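Missing here: one protein chain of the complex. Every other protein chain is in place.
Up next is chain A:
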Amino acid sequence: MKADLLKRGLVWLFSYLVLIFTVCISLVPLLWITVSSFKSNKAILNTPFALPTEINFRAYASVLQMNNFLSNTFNSVLISISSTLIALLFYALAAYSFAKFDFIGKRTLFILFSVTLLIPGHATAQPIFSFINLTGLYDTRLALIIVYISAGLAVSLFILRASFLSIPRELDEAAYMESASFWQVFFHINLPLAKAGLATAGILMFLGNWNEFFYGFMLTASAENRTLPVALQFFTEQFSYNYTQLFAALTLVTLPSIILYMLAQEQVQQSVVSGGVKG
C-alpha cells in the first residue's frame, strides 16, 4: 500500500513537472520579449532577467511611427481578411454542391481536391512564382491575396462539407416547395446554419494567412508591400542593435494572433483537429 502511494506520488510529481515545462516553454519566450520591450538597450544586454525599472511606451511609439510599419500592418489585415473571405465563399459553394447533390465526376473531383493535402507546401513554389511574374502581379498585394486563397483548399472543403452534410435536407425541400431559388436555399438557409464550420475554417485560414512568410517573402520586393511577418525580418536588420524597438515590434506582430486565439480558443483547437484528420 505504501509503495503504491509512493508510486502515485511520483507519477503526480512527474506529470506536473511535464506540465510546468510545457507552460514555461510556451510562455517564457513571449513574456521575455514583451518585458524586454520596456527596458533600455543596456538593461537588455546586461541584466536579461531583470524587470523594467519604468513602464513607458516610447519603443512602441517609435515602431508605429516607423516608415512602413503601419502600411505593413494594413497589408497584413487587408490580405488576410480578403483572401480568407473569398476563399470561404469559394469553398463553401463547392462544399455545398459536394454535400447535397450528385453530379457527374463528383467522386473524381473530390479525390483530386483531397490529394492537394499530400503536396508539401512549397513544392509548387516555382510555377506559382512564375505565374505571379507572368500576370504582372509581382510585388502587389493582389498577388498574395490570390496565392493565399488557394492555401486552405482541402481542409476547408472537408470542414465545410461536413457542416453542410449535417443540415437536414427537409429544410431545403420545404424551401423549394415554397419556390425558393437554388441560390436562396444556399444563401438564406444553409449558409447561416453552417456558421460553426465557417468559423472554424475561416479562423484556420486567417491565422495561416496572417502568419505566412514563404510566399510573402518571395512575391514582394518593396518595403511598403510587405506583410508583417516578412517585414519583421527586415526590422532585425534595420534596428540591428536597438533591441528595445525590435522587441516592441515583435510584440506588436505576435499580439493580434494571440488575441484572436484567446477569443476563439475552442474553434482554433477544433480546427487543428479537423485539419489533422485528413479523412
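Observations
Heads up, the rule we're going with is that a contact is a pair of C-beta atoms (placed from the backbone, for glycine too) under 8 Å apart; a residue touches a chain by one contact, two chains touch by 3 or more; residues count from 1.
Here is the rule we go by: contacts and distances are computed from a predicted model.
The complex appears with one chain absent; UniProt names that chain "Sugar ABC transporter permease" among the candidates "Nickel import system ATP-binding protein NikD", "Sugar ABC transporter permease", "Probable tRNA sulfurtransferase" or "Pyruvate, phosphate dikinase".
Taking the complete complex into account, A:L93 is the one of A:L10, A:A61 or A:L93 that touches the chain left out. Within the whole complex, the absent chain has one touching residue among A:I81, A:L109 or A:L137, and that is A:L109. Across A:I79, A:M218 or A:A248, the single residue that touches the chain missing here is A:M218. For chain A, the residues in touch with the chain missing from this view are 12, 15-16, 18-19, 21-23, 25-30, 32-33, 44-45, 48-49, 89-91, 93-94, 96-98, 101, 103, 109, 112-113, 116, 118-131, 133, 147, 149-150, 153, 157, 173, 176-177, 181-183, 185-186, 207, 210-214, 218, 228-230, 232-233, 236, 243, 250, 253-254, 257-258, 260-261, 265, 268-269, 272-273, 276-278.
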